[in-house]
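Excluded from the complex is one protein chain; the other protein chains are retained at their positions.
The letters A, B and C name the chains in turn, as written, and every chain counts its residues from 1.
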Amino acid sequence: MSRRFYMDFERPVVELEERLEELKKHPAAHQPDIAKEIKFLEAQMGRLKKRVYSNLTAWQKVQISRHPERPPFSAYLDNIFHDFIELHGDRSFGDDQAIVGGLAKIDGRAVMVVGQEKGRGTHGRLKRNFGMAHPEGYRKAGRLYKLAGKFGLPLVTFIDTPGAYAGIGAEERGQAGAIAECLRTMSSLPVPIVTVNIGEGGSGGALALGVTDRFFMLENAYYSVITPEGCAAILWQEKEKAPEAAEALRLTADQLVQLGIIDGIIPEPLGGAHRDPQTVARQVGDSVIKALGELSPVPAEQLKQARYDRFRRIGVFSEGKESDERANRSNV
Amino acid sequence: MSRRFYMDFERPVVELEERLEELKKHPAAHQPDIAKEIKFLEAQMGRLKKRVYSNLTAWQKVQISRHPERPPFSAYLDNIFHDFIELHGDRSFGDDQAIVGGLAKIDGRAVMVVGQEKGRGTHGRLKRNFGMAHPEGYRKAGRLYKLAGKFGLPLVTFIDTPGAYAGIGAEERGQAGAIAECLRTMSSLPVPIVTVNIGEGGSGGALALGVTDRFFMLENAYYSVITPEGCAAILWQEKEKAPEAAEALRLTADQLVQLGIIDGIIPEPLGGAHRDPQTVARQVGDSVIKALGELSPVPAEQLKQARYDRFRRIGVFSEGKESDERANRSNV
Amino acid sequence: MSFTDWLKGREQKARGAADKRAVPDGIWSKCAVCGHIIFQKEILSNYHVCPECGHHFALAPYERISMLLDDGSFTAIDEDLRPQDPLEFDGRKPYRQSLNNAIETTGQREAIVTGFGRIDSHRVAFGVMDFAFIAGSMGSVVGEKVTRLFEAAMAEQTPVITVAGSGGARMQEGMLSLMQMAKTAAAVERHNQAGLLYISIFTNPTSGGVLASFASLADILIAEPKAFVGFAGPRVIEQTLNETLPKGFQTSASMLEHGMIDMIVARSALKNTTAQLIASLGYKERSVV
Partner (left out) sequence: MSFTDWLKGREQKARGAADKRAVPDGIWSKCAVCGHIIFQKEILSNYHVCPECGHHFALAPYERISMLLDDGSFTAIDEDLRPQDPLEFDGRKPYRQSLNNAIETTGQREAIVTGFGRIDSHRVAFGVMDFAFIAGSMGSVVGEKVTRLFEAAMAEQTPVITVAGSGGARMQEGMLSLMQMAKTAAAVERHNQAGLLYISIFTNPTSGGVLASFASLADILIAEPKAFVGFAGPRVIEQTLNETLPKGFQTSASMLEHGMIDMIVARSALKNTTAQLIASLGYKERSVV
């Protein structure tokens, strides 16, 4: 069999899986003693998986979120939405393939959907620049946000990026300004916004799709102010401390629920979303549909105010005389 | 003396001027007979100038409008406005030097001023791309229009371009769309707009600064749907027919007043604006100040409606049954 | 060669009809792009697209209407608007003569047909340009008809669909033509500010003052495959630059790559796509504004 990609901590699971598959292919697989061993190993497998995957560290989750077989945005587009019409281009420089957007229907409801696409396969990943958008990608996103606003269409966004692209052209064409404009536009958009982080949520490049009314994360997705590697390089002065940085940054879905930054976690099968993309997509779809159902009756002004308040209250600090300290921790 | 640039039809004037200057420099210039000749020639000069310059053809005016010494936008900026603060850039690609704009005061009134700058001297002209803007120039203009709109500042625009630049990058970055956006933005801007065409008014590239409430032209400026050369190449199949094309296109200030397309003509000295830039600038300033004075008390909605109506009624066609024809020539 | 000549060349190439012959089995044409022999009924059943190479032949306005709108749903407006010769323009050929030729050849009174119709039952204001009428150029009548179309759509609160095919502003009406750019752009903007949908479709070729005014100001920009779409004519650019242009420059594919249009849609899918767009965008819930 062709060797699958696996992460270090998965080695025992993969080895057992391989042994099982080999046994099952054996000509004598139906013989009682071999069948018995298969049965035994299968039981062992269940226990092993649970042990390996149930208590993942932050860094292990980061690794799963980057798994090359992890379903990208296009998988959700195909599985949850129908009648998708892709809309291209920023109308001034290019059509950035790292961000895909357009009109679609979900559960019969017309929406605008915009997401970061990492692509599949070497060619696909290169074409999508591994999900790292240039300014023209963010300007395309901003254009589609405004179109959604004009026509009263709910906006659904999917985050999956290591970060905005760091390159010469990206800087020269105003990466920071393009991201800032997205934040501004989303913050005052008169339509419901629902966001799902399906993998990597890398800093400002992710947030440009995340100024939202409802924010969901897949169980193994991460959302962070900086990549663990970047943080390790700066604060520990060594990249190898990325696992420690991942822990310290509190970037996992459950930690972010605790911090009051996200609204819900969508479960993944043991091992990650790539082990059962259909089921995960269905659960993502259910969460989006439910959130749209809740938000759609809300008048635009009220939506905008609630979105403002949502971000307005995030922050942890103390205030008042030091002796008479009153901490703002409303979100914790 | 260094030879001045002159156009064919000016040759007799220039020759006489040169002879006069020579005589005046003559050591014996104060002697009665030479002084007498100088006096005679000066009288002749007046008559000659009047004859040469008073009945210019359309093509001759086009040539004057392109005179290398003709005062560019910057001359008006320096002479009419004060406290100019230039604002640069389109915030997404570049800072096009063919269009200059910023905040300024005219007669004490704060305005936004935007104009096409051809530059002076070889270096200056190259830097300004001969007044031919790229899409980023039009996007900068559009950004400044919106800024004027936000802050309730009247907008004053100066047109002087052979046309929008025709090049690979310009096309690839959306020249047509950038111009169209300017038309759209100006048409609904909630502030007074006053425009002066100080030289060349080349097609859509000029119109992107000309969706206005008051349109003035210098006496020798032209404003045309296509350059005479371009028109000749297409309709006559030979560029040498440019003079005929210039005549046919009705592109001079007086013809455009008759067609109801512009509001007023600002006179130039015999020979063209470059013969007395200060006086011309003063007159341009007076026209702008007067127009701003008229427009400023008008409420925004009324301004916008009047601007819509202004362009709405332009067009000559017939309507109704052919036998019972009712021509729309309201503007003529 | 001028831009118009070049465009006409493309146009003639594009009309398989130029090479039409009759044989016992029926009428056939030769595709000017790939040389494929096509029977007329095959052309008709294939949306006037060459079945061999996919070339999109030019369409007359009523062919476009029959392909894009529901059968019999179209009612023209402002049909009686006719051009004048306000400048008494006399180039190598007097404008009057060009107009008469165009009227004779196309059977149309001007370079655009406007009106109301239905697309998959959605009522829309619809305008389609006719490149065969003086290179689809925009003079007073085209500008006026486009403007009235948007005004009528505002009054009825309907989307607007336009199909552009144009060499630009009409030179023979001078500055009156240039002013139609401002006039139509202003009308589009009012329609836009009323929250209504505008879909603009670029066909081969769409350029100059039409591309630089109303046609570019739509919410959704669609181009037919392999259409020329650009502001300046390629000859003009070549003269400016004194070099040949990159392959594929100023095509719908290049426009898509450079972010200028939303999508390229083959003629056979155009009605469905348009209908789908209208279903999503055309009739918003006003409450959210």
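The working rule: a residue touches a chain if its C-beta (ideal position, glycine included) is under 8 Å from a C-beta of that chain, and two chains touch if they have at least 3 such contacts.
Fair warning: this is a prediction, and the values are worked out from it, not measured in the lab.
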| item | value |
| --- | --- |
| Where the missing chain makes contact, among the chains that are shown | A, B |
| From B:V13, B:A133 or B:L153, residue that would touch the chain that is not displayed | B:L153 |
| Touch with the omitted chain, as defined above, among B:D83, B:E238, B:D286 or B:D309 | B:D83 |
| From A:R11, A:R51, A:H82 or A:R184, residue that would touch the chain that is not displayed | A:R184 |
| Contact footprint on subunit A, counting only the chain that is left out | 164-168, 170-177, 179-181, 183-184, 187-188, 203-204, 207, 210-211, 223-226, 230-231, 233-237, 244-245, 248-251, 256, 259, 261, 307-308, 311-312, 314-322, 327-329, 332 |
| Touch residues of subunit B, complete complex, unshown partner | 83, 85-96, 103, 105, 110, 136, 140, 147, 150-153, 190-191, 299-300 |
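Assume only the chains that are shown with their structure count from here on.
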| item | value |
| --- | --- |
| Required steps from subunit B to subunit C (each step between touching chains, minimum) | 1 |
| Distance-maximising chain from subunit C - centres being C-alpha averages | A |
| Top chain pair, ranked by number of contacting C-beta pairs | B-C |
| Innermost chain by mean C-alpha position | C |
| Rounded Å distance, subunit B centre to subunit C centre (Cα mean) | 32 |
| Interchain centroid distance [CA atoms averaged], subunit A/subunit B, Å | 55 |
| Interface hub residues of subunit B, defined as touching at least two other chains | 173-174, 177 |
| Residues of subunit C engaged with two or more neighbouring chains | 192, 258-260 |
